[in-house]
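Excluded from the complex is one protein chain; the other protein chains are retained at their positions.
Right after this comes chain A.
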Amino acid sequence: MIPPYDSDDDSDSDSRPAVPGPVGRIRFMDAQRVNLDGFAVENPELGLVALASPYDPKPGLVVEDGVVTEMDGVKAADFDSIDAFIAAHGLDLTVASEAMALSDVAVARMMVDPSVPRSEVVWLCAGMTPAKLARVLALLRPAELVMAMTKLRARRTPSNQAHVTNRLDDPLLLAADAATAAAFGFRELETTVPVLADAPSNAVAVSIGAAVGSPGVLVQCSVEEALELELGLRGFVSYAETVSLYGTEQVFTDGDDTPWSKAFLTSAYASRGIKMRVSSGAGAEVLMGGAERRSMLYLESRCVALARAMGAQGVQNGGIDGASVAGAVPRGVRELMAENVMVMARNLESCSGNDALMSESDVRRTSRTLPIFLAGSDFVCSGFGSIQRYDNMFGPSNWNAEDIDDYLAMQRDWGVDGGLRTADPATVAELRERAAQAVRAVYAWFGLADFTDEQVAAAVDAAGSKDLAGPDTVAVMHAARVIRETGLTMADVVTALQETGFEPEAERLLDMLKVRVGGDCLQTSAILTPEMRVLSLVTDPNDYTGPGTGYEPTPERQAEIDAIRQQRSVEDLRREQAAYASDALRPRGPATQGGDPREVVVGVSPATGRDVWVTLSGLPVVEVLRQLLAGLEEEGCVARIVRFDDTIDLGMIGLSAARLSGSGIGIGLQAKGTALIHRRDLAPLANLELYSIAPVLSADDYRLMGVNAGRHAKGATPEPARNPYTDEAIEARYHTRVVSLVAIERACCRAAGPEELTL
C-alpha cells in the first residue's frame, strides 16, 4: 500500500493544502481482502512472467537419422538432462516435422474447433517440442481454453479429488472425514502428515474410512518419494501423485531426482499395478530462484513433455504449491489453466490444480476455478480440502469444507458435473460412526491403540480436529511405527476388518488390492465407479465434438446434482406453516360496511390464518395482527379484521379494507408479512405507507404501522414508517419462499365476499 505523501518540502504550501493520504474511498478499497494478496510487476529476469518471456527459446526441431540433434535452439551436445530425456523418449518423430511446420495459430484453432477430433490434436501435439506447445497454448484466450479443455480432456466423465488430513493425524477423525469425502462423491482422496513418521497410520485410517464411504475410492498418502513408494508396495495406498517434476535441471536435481530416477519410479509403481501421476506446475522454479528467465508456461511445457516422455499416465499441475506465484503476475490465472489444457493435449490425465489457496479473496479464488469447473476436467481439483482450512496439512485449499455447499450450489446453478454430490445428513452421521468404529476395531485388533467410546463419539461429531479432546500424538506415532516395522500389509487389514465385523469394508479394501492385478487403473485417467467399473481414456473416452455430444450427466446424476439438501418445495413450506397453525383467528360471518369514523379495517389475504401462519420474518401472523391492533388502540381507534378471498393483490386488499372502514383508512396484510396503509379514494396501486421487505419486519414495525394508520384515520399526517434497510441478499434468501407462499395464497383464492374475523 502507498504511504501518505511526506509534505515537508512542499514549497508552495501556502497556495494549496498539504497532500494528505489517500481519500476515504481509496482507504476503504485498500482495506478489502483482495489487497492482502501480493501482486508482482512482471519480471522475466526472475521468471515472474506467465505466458511468454523474451528469453523463451524459439521452437525448433532438427532430426537426423531418426535422432533429435537440436531441440528448441539447443544442440544435442548441450542438452541438459530434461532436454535429453524429452529428445530421447518424448517426441513422436513420425509426426514431428508436420506438427512443427504448422503455424502456432493453426494448432491453437484446431484445439478449439469442435469439428477437429481430439485424436487428431493429440496425434499432432505428440510431435511438438516444449517451446512449440507453450506458444500454441499462450494464444488461447480464456473462453477458448474452456472449449479446448471440454474437448481435449481424456476421460469423458469429470471427477474430483479431496484432501483428507488433520493437525493431529487422529486416525478416528481421518477415517470419519475420509468416509464423509467419499459420501460427497470424491473418487480420489489424498492424505499427508504433519509428522512424517505418522504416514503409515494415516494411509491405513484414510483407506478404511474411504472404504466405509464408498467402494472404489482411490487413496494416496503424499510423502517423500521413497516412503510413498513403500506405502504403495505394501498396499496401504492405491495410487500415488507426489512424484514431482521441475522445469529446470537445477531445481529438478535440488529436488533429489533426475528424469531417469523419476521415470524409474513411474515404472516401479506400474510394476505393482499402482496408478500414479506426476506433479508439476508454475511457480515452483520461481520460488526456488531457478527459473532461468523463462516463462512459467514454457517451464511447465518442459515438465509436461517430460511426463509424457517418462510414460506417466497423468499430471497434477495448474500451479499447485506455486499457484499464488502465478496468480501474482499478469495473466497468471490464465496460465494455470493453459497448463492443464497442455496436459490434455499431450494425451495425459489432468488433475487440474485448484488446490493451494491462491487468494484471500473469495471472488478471485472462485474466478480462478470457474472456467475449469465449467469445462470439466479429469479431476477439477487436485485436492479440494474436504476438511476445514485449519486441518489441511497441505495448507488451505482453494476450496475447503467451508465451501462444499457453495460448490454443490455451483454445480446446480450451471447444471455442471463437478464430481460432487449431496450427502444426506443422516447418511453422513452413520458413515462417520462406522468409519471411526472400523478404525478403532482394526487398531485394537493389531494392538496399535485402544480408543475409547468418548474418542469415537468426539471424532464422529467433530467438524474439525479442534473439536477433539486433545492430541494423543504418542499413540498415533506408536501405531504408525508398529505398522511400518511389523511388516503389516493391507491384506492383514482386510483380515482385521473381517474378524471385527466389518465385512463389507473388508470386501471393498480387498477389491482395491485386486484392481492392481488387473492393471486397468494404469491406463490414462482411470477412476473407479462405486460399481467398481474403471472409467478411463480407454473405457470412457471423451467424445466431445460440439453441442449435443460429449459428457452429459445421466438423468440420475443430474437429479443428484439438482437435489441439494437445502432445496424446498411448496409442500415442504406448507408442512412448515401447518406446524404453526392455531385457532386464534376465527371467521364470524360476512363483513359489512362500517360507519364509525374511528374505525380502521385490517384486510388480510386469503391464506392468512388458513394455510399460512408465519410471515417471512418468522412472526406468527396472529402476532402481526395483535401488533397492528395494539397500535390502532394506542391511537384510540376501533379495529376490525376482514379477510378478502377474491384477490391476493395487496393493493386491492388494502383498498377494499379502506372502503369497508368507517374512517376510509384500511391496512392491507399479506400472510407473508407485506403490509400497507390504504385510503378509499386512492387508486389501487397507490398507498399511504408500504412495508415491502417482509423478511426484515419486526413486531415494533407492525405496531408503528398500526399507530400511523390510526393517525391517518384521525386526519393527521404522520411521518411515514420506513422499510428497515438491509445490505444482505435478502431476495436470494426469501424469493423461493415468496413463490411458494404466493402459490398457497393463490390456492386459497375464491370468488366469495369479505369475511369478518375475530382474534
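The rule is short, and it goes like this: a contact is a pair of C-beta atoms (placed from the backbone, for glycine too) under 8 Å apart; a residue touches a chain by one contact, two chains touch by 3 or more; residues count from 1.
In this section, contacts and distances are computed from a predicted model.
Peer 1: Name the absent chain by its UniProt protein name; which of "YeeE/YedE family protein", "Diol dehydratase small subunit", "Imidazole glycerol phosphate synthase subunit HisH" or "Simple sugar transport system permease protein" is it?
Peer 2: Answer from the UniProt record of the missing subunit chain: "Diol dehydratase small subunit".
Peer 1: Give the residue, chosen from A:51, A:68, A:107 or A:126, that touches the chain omitted from the document.
Peer 2: A:126
Peer 1: Can you tell me which of A:520, A:689 or A:745 touches the chain that was removed from the display?
Peer 2: Answering carefully, the residue with contact to the hidden chain is A:520.
Peer 1: Decide which residue listed in A:494, A:688 or A:721 touches the omitted chain of the complex.
Peer 2: A:494
Peer 1: Kindly note down the residues of chain A that lie in touch with the hidden chain.
Peer 2: So the residues of chain A touching the unseen chain are 79-81, 84-85, 88-90, 92, 119, 122-123, 126, 225-226, 229-230, 233, 235, 249, 253, 256-258, 260-261, 263-273, 308-313, 347-348, 489, 491, 494-495, 498-499, 503, 506-507, 510-511, 513-520, 522-524, 532-534, 537-538, 541.
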